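In this view, the complex is presented without one of its protein chains, the others remaining in place.
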Amino acid sequence: MRRRLLLIAVVLLTLALPFQLGTSALTTATFVVIAAIGATGLNVLTGYAGQISLGHAFFLAVGAYTGAKLGEDLGWSAALWIPAAGVVAGVCGALVGPLALRLSGLYLAIVTLALVFVGQHVFFNAESLTGGPQGRTFPPVVIGPFDFSAGQVLHLGGLRIDHNGLYYYLALALLAGATAWAWNVRRTRTGRAMVAVRERELAASVMGVDIRRVKVAAFTAAAFMAGVSGALYVSYLSFAQPGEWSLLLSIQFVAAVIVGGMGTVAGPLLGSAVVFALPTLLKNLPFLPEEAAGGVSVSDLSSIAYGLLIVAFLVLQPRGLVGLVNQPKEAHS
Amino acid sequence: MRPSILAVAAVAATSLALGACGTGDADETSSGNAASGSLKTGPGVDAETKTIRVGDLNALSGPAAALGKPVVAGHQAYFEALNARGGIDGWKVELAVEDTGYQPQQHVQAYNALKNDIAILNSFGSPTTKAIQPQFQREKLVTIPASFDSIWGTDPTVAPVGTPYSIDVANALDFATDGGAKKLSVGIIYQNDEYGADGLRGFEAAQQAFGFADAGRQSYKPGDTDFTAQVQKLKAAGADAVVVTALPSATGPIVGTAATLGFTPQWILQGPSYIEQLITEDGTSGAKPTPVAAALKGAIVTSFSAPWASQEAPGMEQLVADQKQYAPDQTPSIYFALAYSQGMVVEQILRKAIESGDLTRDGILAAKENLGEVDLGGITPAVTYTPEGGPPSRQTLITEIDPSVPGFLKVVEPAHSSTVADTIDIAA
Partner (left out) sequence: MTEFLQLLFQGVSLGATYALVALGFAVVYRSSGVINFAQGAMLLLGAYAISWLAVDLGLAFALAVVAATVMLALGGAALHMLVLRRVVGQPTFVLVMITIGVGIAVTHGVEVAFGPDRRLLGDPWGSSAFEVGGVTINTVKVWGIAITALALAAYFAFDRYTRWGLAMQATAADEEATLSVGVPVRRVHAATWALAGALATLGGLFLAGFPGAPQPALGDAALRAFPAIVVGGLGSPFGAVVGGVLIGVVEVLTSGYAPESLGMNFYAVAPYIAMIAILLVRPYGLFGARPVERV
């Protein structure tokens, strides 16, 4: 009962957030929620099925450019290009899946890394789609009479929601859907099969688990969510260059999944909050002076702190933030 | 708890609520405007304390920190000196600096944090400024970018201080080939991003106009460590002159590799390709020369600001004095000088707005558009802002690398322009 009340309180707080936060903090929160959608996908792939992937940035990019092509170049409604972004990225994920059959562990990790580099190479050269090195603009979300561009405002009852708030709620809704799906999958046969593959792949295959299907399913799901996340991200940012889809971005997602707590339900959101909001938070801590001693700026120090924090976290609490909360009860994953 | 029923109920309720609505335009102009006496004020203007806040989104960390730090130092020094002189008719300028690490996402966040409190904005970097462009354009916030992309001339809210890269290259080639009279073979090596693409655009325009032999266009990726292939190809094509649109981390290896291979063309370096640390250890005159310094001697640099302490630029004396007083640790830097000129432009825009009694966003924008020519004391070429837009300047400051002078740049032609440059369509 108490847990239910806590959950309701959290949900209400999350829904009321845009009216509590200033614009800058709301912007950060929106980026966090958008990223959490992608992190949820990666959580399924890495947390449930145990497949290491450093290629998440590639699937985000595929989603982003699909959205751009359909939304801006062809003028489709966001109700179409957001799911389409997910589908196209998902198909790419399904194609990468079989690679995981032949390669394992760190070999797979490095091949997914290759995906990022080869992908970037393609994006830099496909000027008509990506704008080449110069980058391109991306369409704002437009669904029927609802236009999320900068400067648009929705009046709902007595409430005034600006475009930051609109993106926030849309991302939140999509995240809720993704999380519900992920939570549900764990209870299905496929979900249990994924966990079996993670724990002991050889034993699982001996017991009749269809390894191919499981791995492809995991990659497809992760890529789908990454595609939606990527499309929404660039829509909110309004402009991006191919250099955006780098190894660093992939690493941030992996960090988010691990710091949040691999294989847990709340992990992706908590981890995304830490990874994507932390640098801004560290820089804006109210009691720090603008220039620390010796002309070293606070932002330099915050980058160092960011790296150290990841290390400290993983050394002291490898089960992530969720593990921190669940300390008293033994978590069964 | 049954998630499915809950979800369906939630969706139903939301759709009912939203059913009759749509989004509408926000009314922007009413935010933060006030009138104090006969002077209208807008966001970022405090009539009681007579302070105007100027935003500065910069790169103090991350890959562009080497360029961003001197820019912030230049802004700070300029405004501190300005305030010490009494400000603009008694109005003091307060600088609000935010570090965004050259990342568009951070830039957007920081912009949202600052935008309601500032009257005018400095923004570092091309991709970062482009990410906030839809917003500041809408909000009529005049923005001064630290970037020379040609595209800025097409947006009235943007006040670039400096000549676009493409025009610089065209002017430099006009100078090097004597308006096409000298039959040279010219090649270009450029960074594979929009900065390089802009330089390439200037190269192509010049090539079409002068018809010089094209010795090849070689590109490289940021982060490359080996340039042998690109240099070899330029050498094999017999290039007499090579345009370099790069960043210093690549310029060094490119010129160094060429020297090793015995290839010594006339180097034409685009402004950002050069930094004082390419010549000596820490950019100051007395320090130890770097291994590539010898190869760089005599290279042409289309510098975006005048050589440090140059006698030919009347404004330099004040700049150096202000630097010594307000930024004593700063070593000679073309970026500091650029930022200093940007400060001058900001001052002129605000001064005009105050004179016309309108410090609202609209008023400041109108002041900028009708500013006309602004003399920047020779520190950078004069800029001109008109309602029709276009590049603020089509003139290029042509300098030559000379390790024996402070800042290592010797002025060859303070304001070179050419018909080729005039024909470049920046909106293309």
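A few notes on this one:
By written order: A and B. Residues from 1 in each chain.
As a convention for this text, a contact is a pair of C-beta atoms (placed from the backbone, for glycine too) under 8 Å apart; a residue touches a chain by one contact, two chains touch by 3 or more.
Predicted model only: the values in this text are computed from it and were never measured.
Contact with the undisplayed chain is limited, among B:185, B:249 or B:356, to B:249. The omitted chain makes contact with just one of the residues B:50, B:221 or B:410: B:221. Within the complete assembly, A:258 is the residue of A:82, A:142, A:175 or A:258 that touches the hidden chain. Residues 46, 52, 102-103, 105-107, 109-111, 113-114, 117-118, 121-122, 124-125, 200, 202-203, 206, 247, 251, 254-255, 258, 262, 296, 300-301, 303-304, 306-311, 314-315, 318 are the ones on subunit A that touch the missing chain. Residues 61, 63, 65-66, 69, 192, 219-221, 223-230, 232-233, 236, 248-249, 252-257, 259-262, 275, 277-278, 281-283, 288, 290-292, 294-295 of subunit B touch the missing chain (whole complex, contact as defined above).
Everything below uses one rule, namely that only the chains that are shown with their structure count from here on.
Across the interface of their complex, subunit B is touched by residues 4, 22-24, 26-28, 31, 124, 132-135, 137, 144-157, 162, 164, 166, 176, 180, 184, 237-241, 243-244, 279-280, 283, 290, 295, 297, 299-300, 303 of subunit A. Those residues of subunit B lying in contact with subunit A across their complex are 1, 3, 7, 17-18, 21-26, 28, 60-61, 97, 99, 101, 104-106, 108-110, 112-116, 127, 130-131, 133-135, 138, 192-194, 196-197, 329.
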